[in-house]
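Taken from a larger complex, these chains appear in their original positions, while the remainder are omitted.
So that you can tell them apart, the chains are marked A, B and C in the order they are listed, and the count of residues begins at 1 in each.
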């Protein structure tokens, strides 16, 4: 099943930039792994924001949650999940 | 450039079902054409609603608008366009 | 997979009461069938409103959409679907 996932990063205004840099690097590694195993299919930055839209694939919401919660920045993420149903006019399913 | 497009169909509560059926068929034909020429890349139904999320591709917002406005149901659509930027962790760009 | 589904009935202010009565009866029949096959597990009325909260079960959002769209009142429903993940402290899974 596919999900449209909206993520905003809420790093504290007075948080430590070095810690954010370290976490961001770990985040990229984890995102790469989730991309490689097919959990994240697409990822776009929302222009002007520390935020992204993604197409995630998981058998159900429980597995999806585990994948999102595995991100190193998870404690600072504000995430909204939109379930997606198939559309008869979808031109190019993955 | 890619756009995330949210569409809700606002058919009048007391509209003619036959007219809606005719327009829906024409809509599917037009969506197929937009899929074939690469304008619509993905399309998902929002479960429980007469609504969809789509990934559209167009050189700019002017061209995107022309494509959306070419849909037979356009006068009854409530459309919101979210511009998308590339993300360094996007695993599988089209 | 379980879904929390919020439904508001938007019958036109000047709609035909007899037609609404006929559709409501058909709706109850269809809801009973969806309850019998395990698609609807729980259903509660929202006090003061023509609206309900329900726990629905479906393998994915595509199947869920088909079930909701099978309701006779579907053209007049405003539906929001919340995907549900398992919780380690859930005391009594169905």
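Just so we're on the same page, a residue touches a chain if its C-beta (ideal position, glycine included) is under 8 Å from a C-beta of that chain, and two chains touch if they have at least 3 such contacts.
These numbers were taken from a predicted model, which means no experiment stands behind them.
Engineer: Tell me how many copies the full complex contains, given that 3 of them appear here.
Structural biologist: Taking the entire complex into account, the copy number is 10.
Keep this in mind: only the chains that are shown with their structure count from here on.
Engineer: Roughly how big is the turn, in degrees to the nearest 5, that lines up subunit B with subunit C by CA atoms?
Structural biologist: It works out to 70 degrees.
Engineer: Subunit B to subunit C: how many Å between their CA centres?
Structural biologist: It comes to 26 Å between the two C-alpha centres.
Engineer: Can you check how far apart subunit A and subunit B are, centre to centre, with Cα atoms defining each centre and the answer in Å?
Structural biologist: Going by mean C-alpha positions, subunit A sits 23 Å from subunit B.
Engineer: Give the residues of subunit A that touch two or more other chains, as numbers and ranges in rising order.
Structural biologist: In subunit A, 83-86 touch at least two other chains.
Engineer: Show which residues of subunit B lie in contact with subunit A when the two form their complex.
Structural biologist: 2, 4, 28, 31-32, 34-36, 40-47, 52-53, 55, 82-94
Engineer: Inside the complex, what are the residues of subunit A that reach subunit C?
Structural biologist: Checking each residue of subunit A against subunit C gives 1, 3, 60-62, 64-65, 81, 83-86.
Engineer: Which part of subunit B faces subunit C closely enough to touch in the complex?
Structural biologist: Within the complex, subunit B touches subunit C at residues 11, 13-14, 45-49.
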